[in-house]
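Input: a single structure, listed below in structure tokens.
Omission of a single protein chain aside, the complex is shown with its protein chains in their original locations.
Each chain carries a letter (A, B and C) given by its place in the written order, and its residues are counted from 1.
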Amino acid sequence: MRVSIIGATGYAGAELLRLLLGHPKAEVVHATSESHTGTPLSEVYPHFLGLFDQPLESMEDIESIAEDSDFIFIGLPAGHAMEIGLAVEEYSVRIIDLGADYRFHDTSVYEAWYKVQHSHADAERVYGLAEIYRNAIKNARIIGNAGCYTTASILALAPLVKEGLIDLDSIVIDAKSGVSGAGRSAKLPNHFPELYDNFKAYGVANHRHTPEIEQALSDLCGTPIVLQFTPHLVPMSRGILSTCYAKLRDDVAADRVDEAFNTMYKNEYFIRLRGRGAYPETKYVRGSNFCDLGWHIDERTNRVIVLSAIDNLVKGAAGQAVQNFNIACGFDEKLGLNMAPMYP
Amino acid sequence: MRVSIIGATGYAGAELLRLLLGHPKAEVVHATSESHTGTPLSEVYPHFLGLFDQPLESMEDIESIAEDSDFIFIGLPAGHAMEIGLAVEEYSVRIIDLGADYRFHDTSVYEAWYKVQHSHADAERVYGLAEIYRNAIKNARIIGNAGCYTTASILALAPLVKEGLIDLDSIVIDAKSGVSGAGRSAKLPNHFPELYDNFKAYGVANHRHTPEIEQALSDLCGTPIVLQFTPHLVPMSRGILSTCYAKLRDDVAADRVDEAFNTMYKNEYFIRLRGRGAYPETKYVRGSNFCDLGWHIDERTNRVIVLSAIDNLVKGAAGQAVQNFNIACGFDEKLGLNMAPMYP
Amino acid sequence: MRVSIIGATGYAGAELLRLLLGHPKAEVVHATSESHTGTPLSEVYPHFLGLFDQPLESMEDIESIAEDSDFIFIGLPAGHAMEIGLAVEEYSVRIIDLGADYRFHDTSVYEAWYKVQHSHADAERVYGLAEIYRNAIKNARIIGNAGCYTTASILALAPLVKEGLIDLDSIVIDAKSGVSGAGRSAKLPNHFPELYDNFKAYGVANHRHTPEIEQALSDLCGTPIVLQFTPHLVPMSRGILSTCYAKLRDDVAADRVDEAFNTMYKNEYFIRLRGRGAYPETKYVRGSNFCDLGWHIDERTNRVIVLSAIDNLVKGAAGQAVQNFNIACGFDEKLGLNMAPMYP
Partner (left out) sequence: MRVSIIGATGYAGAELLRLLLGHPKAEVVHATSESHTGTPLSEVYPHFLGLFDQPLESMEDIESIAEDSDFIFIGLPAGHAMEIGLAVEEYSVRIIDLGADYRFHDTSVYEAWYKVQHSHADAERVYGLAEIYRNAIKNARIIGNAGCYTTASILALAPLVKEGLIDLDSIVIDAKSGVSGAGRSAKLPNHFPELYDNFKAYGVANHRHTPEIEQALSDLCGTPIVLQFTPHLVPMSRGILSTCYAKLRDDVAADRVDEAFNTMYKNEYFIRLRGRGAYPETKYVRGSNFCDLGWHIDERTNRVIVLSAIDNLVKGAAGQAVQNFNIACGFDEKLGLNMAPMYP
């Protein structure tokens, strides 16, 4: 398949290129960057020297790119993918958007949280989280690839919500991410000495991944969910750990919790169930598309606590995009994604 | 005052020495270590070269040390301080224990969580968290210095619990600590390459600081509290951030929350109220005895979220011990503790 | 090819497994560990869950393993590989030793620096640094895989020594390594809080990689070389940067230096010449088998300074072993090694 990356110089774009270069059935034909048009990608990301040296293009002539590609992957800030989606509507090219433009069923939710008006609200689109929306992804023309915190959090809570095991208004998600999740723009808060040996929260009560998690979990149980989500910044490069809390419904025993996870995920290659009592660590999945899950039951408080670890740039972005690409193409879902994590 | 440090080679003991060397009214007369008896402390901790080169002693003859000291600070694993407390009962020396032996009103709680039988259960003792137990500390003979996670968590929630603003069974504390909190023993999980670029939870539903937090908060409201506490390990050296969640009682407005913090802490030098909407970072307090607080109200979920940052080795251990020492001596509470944090 | 890993639980052994799992022509049939015999490897290294769950074996019956394997990779402390080499002498199995036992032409040098007597001194063996000893590797039965610091340092200086451009007694190599190079044994100096925000030298004038570098460079020019080598520990997981200094011979112009690099490496896939004036960074090669080189000429001092970056666990250990394996098998040298580096 001929694929193009629109916005190749963000961390997610670069990670996507890393994965696609190792994919046996994808050929990267165009990579664009408006700020570095004409510069070889391997100057912007020197680790690609000898692996991908072709110059970055502009996305100005997106129609030509669309014509020349089977798939385009978009890694742009909110509000830009929808313009591309509109512009290439007449072409047969399929779109996997790593941003948020196509993630919401209801664009008014998107508009409220992202403060951007949606210009392509009637686009047919599918939420790109394979373990839950696989069937819809198969034939989708536009896939709104799930976000990083959201992937870790939804996968952690999905079995419990789906099986009706928890009080829906008791959900608290306390998530922690490495700094690559904040992107590659140099800003004081992410300046090395500011973050080193430092830890902080941000986006309390207003982070944009909140409604995305709520949407997917609500889909699973048919009831609107409002939940607490708090992100934190960890002084490391990669990885997300999501610690998810919920009150168990009164008569729920531990083995029903175990069963819910096993039932939902037993055939999912990229979900590794570490079991009740286990502690997944972000380094267990680094560089890979795995999501590792462990869960705990606190009999004193009657809560279930689920721990979920992913690599934010892989299962939380580029790897998930490739997984969706594989599904959309009818390929084996693991194609280009079956590398072992990199440890230590 | 003549002071001695029993167990001077743990990180808390070394930090205590750092602070006491800069204290104008304390002279360190004995420092003990059973594993390094006879070795100059500055060989075990080379940063003390030229500052404290005297050999470490054994605590075998604790009676002599007691006789020679006005205060002894104890930094030993659970179960050891009580033996010392018993042994020096006849002496006028006062004790500040940085461990858990003297932290609990009810030693059966201690015994249940620490799996150690208490041999000094009838000792008169005071819980060493100055902002809440200051009056009792003044004349205490034995002070059970508050733990690290507990200090951050109790100070975050105390105003809300005291003023009755939150549902007591809705408390979730998600805490994150630098690795120095795990002590100086070299073990595989804390081996550098294992933790670097890695993040994980541990002790879910069973960490020993849980009952300590519950005790202090219950003291403030007169009702037994059972809460959720989850610690995590951050790949950094120092610092704790505690993210505390609770449901607000129905009629509680934001300004009542603000007022609760202001009322309780307005005269507390070591509590820095950063206010509603603020994000304290662990680096803001590094090396200092401050506890920085910020809080947020989520109107969608009706929860209050409090963020609390301390240096686990200072306000979470050695600095708190010095603060307690100052109170017990009738000194200005800031003596030896008024250094600015070290940033970056 | 059927391959076995003897000593699979060190970092180099685990990295080797990561690479071999992705190798299209290698099947790992045995993995041994004396300390964890019987334990699934994925318990010792949880990132392998689902990828390699078979139990670790003992190497006690090394003859059976030899019989069952085309190649054995050995990752054991100095002095152990030679015992295995002796024990399997009668078998057709080929050996790639990641340790030092088979690296030296003259075992008395090995014995002097390693303080171990060599029991297999007459073994036919080849030094396993493909860019210099490729032809010999092709048919070698025993390959002494080059060390990590040595690989970075030899590749940096080889063109200059080979072409006679520098004063041989002026060589100073100042090398810096991430902590994974120190192995997985938990010891106080590598305890996380001790190394974090810390930097130090070690092994000045006596590090064991010194004679190995000297041997290879002497091979290239036919003259015995004595040089200065100093290793340092960087608070990071992976990567080596070697900064190499030498005085240029009187009449050597900059373009002759450039030419020396180009001539020697222009067809080497794993050597990426970044050119004169360039600064390779360890992250440019992380997770890959590349060695990136940049060089500088200081006209004030008449010195050439070469900067060399590798991933110590890949080109410095496991990747090099796979490269040697490919050569020894007559495979394409890039097989299983053509992944892009992982950045950031």
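Side notes on the structure shown:
We adopt the following convention: a residue touches a chain if its C-beta (ideal position, glycine included) is under 8 Å from a C-beta of that chain, and two chains touch if they have at least 3 such contacts.
Fair warning: this is a prediction, and the values are worked out from it, not measured in the lab.
Taking the complete complex into account, C:Gly239 is the one of C:Gly13, C:Pro46, C:Gly85 or C:Gly239 that touches the chain left out.
Not every partner is drawn; the one left out touches chain A at residues 11, 178-180, 184-188, 190-197, 235-237. Although one chain is not shown, part of chain C still touches it, namely residues 169-170, 172, 174, 176, 178, 193-194, 196-202, 204-205, 226-228, 230, 232, 234-239, 241, 243, 245, 279-283, 286, 296-301, 303, 305, 307, 309, 344. Along chain B, the points of touch with the absent chain fall at residues 11, 14, 17-18, 21-22, 45-51, 180, 196-197, 237-238, 269, 272, 274, 281, 283-288, 290, 292, 338-344.
What we mean here is this: only the chains that are shown with their structure count from here on.
At the interface between chain A and chain C, two copies of one sequence, more than half of the residue numbers in use are shared by both copies.
For the criterion of most C-beta pairs in contact, the winning chain pair is A-B. Chain centroids computed from C-alpha atoms place A closest to the centre of all protein C-alpha atoms shown.
Chain A and chain B, compared by their mean Cα positions, are separated by 38 Å. Between chain B and chain C the centroid-to-centroid distance comes to 46 Å (mean Cα coordinates, whole Å). In this assembly, the C-alpha centroid of chain A lies 36 Å from the C-alpha centroid of chain C. Counting only residues that touch two or more partner chains, chain B has 178, 193-194, 196-197, 235-237.
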